[in-house]
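Okay, structure first, notes after.
Every protein chain of the complex appears in place save one, which is left out.
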Amino acid sequence: MRNSGYLIRRFLQALLALFIIATLLFFLFRLGLPDPTTVLVSEGLSPEQREDVRRQFGLDLPLWNQYLIFLQNTLTGDFGTSFHYRAPVSEIIWERLGNTLVLMLAAIFVSYGIGVPLGAWLSWRRGSSVDSWGIFFGLMFRSAPMFWTGMISILIFGVWLEWLPTSGMRTLPYEATGFWDKILTLDFLRHLILPAMIVALFYLGSPLLIMRNTMLEVYGEDFIEMARAKGLQERSVLFRHAARNALLPVVTQLAVTIGLAAGGQVVVEVVFSWPGLGREILNAVRTSDFPLAQACFLIMATFVIFLNLLVDILYSTLDPRVRLS
Amino acid sequence: MCRGKVASRLALCLALGVPVALQAQTAVEPIEIITTTEAYDPIRYEGAYIIAEAWRELGLDVTVSPTEFSTLLSKFYDQQDFAVTISGWSGRVDRLDPQFYLGTLSSDNAVMGANNPGGYSNPEYDKLFEAQSREFDQTKRQEMVHKLQEIAAPDAPLAILFHRDEVVAYNKNNFENMKAMAGEALYSEWVPMEAKPLTERKTLRYGGPQSPDNINPMLANTVWAWKWMRLYYDRLVRLTPDVEVKNWMAESVTAIDEQTIEVKLREGLTFHDGMPVTSADVKFSYDYLVNSDYGYFNSYLTALDNVEILDDLTVRFNLNAPSAPFGSITLSQISILPKHIWEKIENPMELAPGDIPTVGSGPFKFSQYTLGEFMKLDKFEDHFHADEIAIDSVEFQIFADSEGVFTAIQTGQIDVTAWRMEAGQIPLAEQNENLEVVSVPDFGYYHLTYNLRKPHFEDVAFRRALTKAIDRERIVNVLLDGRGEPGSSVIAPVNAFWHNAFTERLDYDMEAAKTELEEAGYSWSSDGKLQK
Partner (left out) sequence: MISPALKEAFAPLRLMLQDRLAVVGLIVLTMIFCMALFAPMIASQDPFAINEDEDGSVLLRTDDGWLLQPSLGQVALNDTASRAGEDLIVGRQGSLWTRTADNWERVDLPVIADLNGVAMTDTGSAIIVGGDGALLLRTGTDWEVVTTDQTVALNSVAWVDDETALIVGQDETILRFDVTDKSLSPLNSPLGRGMTLNAVAKDVDGTVLVVGERGVAMRYDPASDAVELVRLGSSRTLEDLHIASSGTALAIGERGTLIRRDGPDGKWTVDKTPDSRGLMAGWIDDAGRGYAVGRNGIIMERAPEQDWILASTESERHLRTILVNDAGAIALGSDKFVVRFASPSAAHWFGTDHLGRDLFSRSMYGSRIALLVGFLGATLVMIIGTNVGLVAGFYRGKTDTILMRTVDVMYGIPFEPFALILVLLFTPSLGIVILAVSLLTWRTTARLIRAQVLSLRERPFIKAARVAGASDLRIMYLHILPNVMPLVFLELAITVGVAIIAEATLSFLGLGPPQSVSWGGILHDARLSGAWRTAWWWNLPPGIFIMMTVLSVFFISRSLELVANPRLRARR
């Protein structure tokens, strides 16, 4: 079948893209970034002692040798040992990834949960002042950088009103047996509110406008005119017919957004001290922690590439107007 | 020595009958100042621009290159690819001994990757430096150390910009008897042992942006790991807040001769798992470090030849050469590990985080560690010092940056800041009636190092002139809000015993700087550019 051939080809291409990214990063880091042991000089280590550390890191091997080891390990799902933490990378990043995803998914859920119906409603009231204000606010939060809205929200809700905690995921100290134990608490929810709200507000504009605009487009389509002609109620036209058909671009956008979610919003993690993947990757690059940085980049890339692939496939399956290949 | 070079060149010119003044002069090459990014350290960043401005007044072309810290270190130490770099040394308590800082000017360390990247090399200095490190007599050593500072100062191999005060805060409603220590502020080994709780809660909660890189004592390479681990691993001696050697696990430390030190342990010491601490553990710990690839403490151990067990509680350290810092620094920095646990570990460098032993014999015992978030220790009731300790446990909360720490101390989530506050936070902390702000002078220093291998920088007059053009006073007053002091020597004034207050300071004086250049044969072109 032509379809399955296409799927396999796209899947292989996605893998190839990942391989290219991994290779690119591997050489970029090793040739471009400073030696990870340099920072130890300020701790008083002599050149010989640093050489020992380089040996422990496997940095004394020829580059192609390191590259082969890296490829081999990555294929078996082993990301190596973090230079900074001296612990297996996988132990560090899964937790961080979880932290990032839980924040981003909550924010995406809220923004789409509000944005989609609101967009539909605005399209119904198009041209009215409600429509204008809706667009205005949607775009306003889209226009304000998140680090700024984040800082302002900390100022208002954290410092002045003292309603909500402003940093971290939990009030320290806490004891949790695992990830779910950590986040299935009221305390976590309180920590989640501000950062999730800020991200959600930023994201809100996109489902809102896409929904509104596609709805307007759909109104122009023949079958809606027909439905109207049949004398159906406007409201029923809106929800039964138009909305259902307008959802596709929104779903597409949603998938793309989720794909980018693993990368998180670095500034939000910085402003709210959220222990996520985005902050970890910045630190890893800054300290030349190659294995950790590579793993973070790869995970983010995997997410994006496969969700984009999913979008393409979804699109081609759901919308007959788009032809495959 | 550098002066000698210039003089000899002059002499050569004269001998050949070439009138010096008639030589065609060329403009001095542009100078690049490498400094940190604003995000890493706004002080060094802004300071570089203040310095560049002054140097331009001398007729130099100056650019400032703010560089990410790891790249800066790499250019500075590994490649020695710089003309001028602004960097710093942190003041760790073991650096109160002058050995380390003086060593940064020794020519032995001028090789690539070592800690004298400027390449200052002065045989007189080197000789005296060697001599002082072997000198056992404190008064004589002090004289030598003072002399060393006197030798280096006029050569201006680097400009000591300033010593920055560590400004920290603690919650005075929750704890008292918090005594700050130079270089350590309130995150010293003594504060948890001395703090007196004022409320029901007997847990002292620290907060800071730095997390230990590791809690494996055979891998930890940062001071932040050891600041924490020293609370649960004990040492033979400890340095008091006044930096005097205090016998700790040791009941007595006796210097048999210049190369032999005998240590007798207290009776009844035990590890946290109940096993007794014996001289075998001491020997094991020292041997273990010496025989491993782990380098963090190697510089302290180079003088050690072997450790001999005399009886259950007595060991003898045999040194291969007299070493002044061994009795104080080495004995106070090396942790005693339980032999019965570590000898069973095959490859200590490759322990999984969950398998790292945490049994020590210190006044606190390990309780919890969540990577990047939280650490906790409990008081060890069987420790000989336990009766003096008023708290039940110590916690350390790890934050993303100093902003998070500051919010936490303001809201009462933590009791003490482990790391300094930012300039803008200090006035807020002072206004907070629950907080006590403590300002502690540091004996670490921030410096501007000249690369003596680069043209003109080998010329001592050039360096002196450039140094005199740096308004260190203004940097301290404007950028540090007065919380620090201009530097004059690698040994800080707060390290009063070793600091030489009467070295040449090369204080800010533009006129003197220009005169210095003129006398060294520099002149200014018609458009004001410096040339030679």
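Lettered A and B in written order, each chain numbered from 1.
Criterion: a contact is a pair of C-beta atoms (placed from the backbone, for glycine too) under 8 Å apart; a residue touches a chain by one contact, two chains touch by 3 or more.
Quick caveat, the model's predicted, so the values are computed rather than measured.
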Chains in view touching the one left out: A, B
Option from B:209, B:276, B:353 or B:493 whose C-beta touches the chain left out: B:493
Contacting the left-out chain in the complete assembly, out of A:53, A:93, A:106 or A:151: A:151
Candidates A:36, A:263 or A:291 - the one touching the absent chain: A:263
Touching residue (missing chain; options A:8, A:28 or A:68): A:28
Chain B residues touching the omitted chain (full complex): 37-40, 42, 45-46, 49, 64-68, 70-71, 165, 402-403, 406, 421-425, 427-428, 430, 439-441, 477-479, 481-483, 485, 493, 496, 499, 501-502
Positions on chain A contacted by the hidden chain, ascending: 13-14, 16-18, 20-21, 28-29, 32-34, 126-127, 132, 135-136, 139-140, 142-145, 147-149, 151-152, 155, 159, 213, 216-217, 219-220, 259-260, 263, 266-267, 270-271, 278, 281-282, 285-286, 293, 296-297, 300-302, 304-305, 308
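Rule of thumb we're sticking to: only the chains that are shown with their structure count from here on.
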Between chain B and chain A, distance of the C-alpha-averaged centres to the nearest whole Å: 41
Residues of chain B touching chain A in the complex: 68-71, 73-74, 77-78, 89-90, 100, 111-115, 213-214, 216, 219, 221-223, 293-296, 298-299, 349, 352-353, 368, 371-374, 376, 395, 397, 399-401, 403-404, 407-408, 411, 413
Chain A residues within the chain B interface of the complex: 33-36, 38-50, 52-53, 55-56, 84-88, 91-92, 95, 158-159, 162, 166-168, 171-175, 269-270, 273-275, 279, 286-288
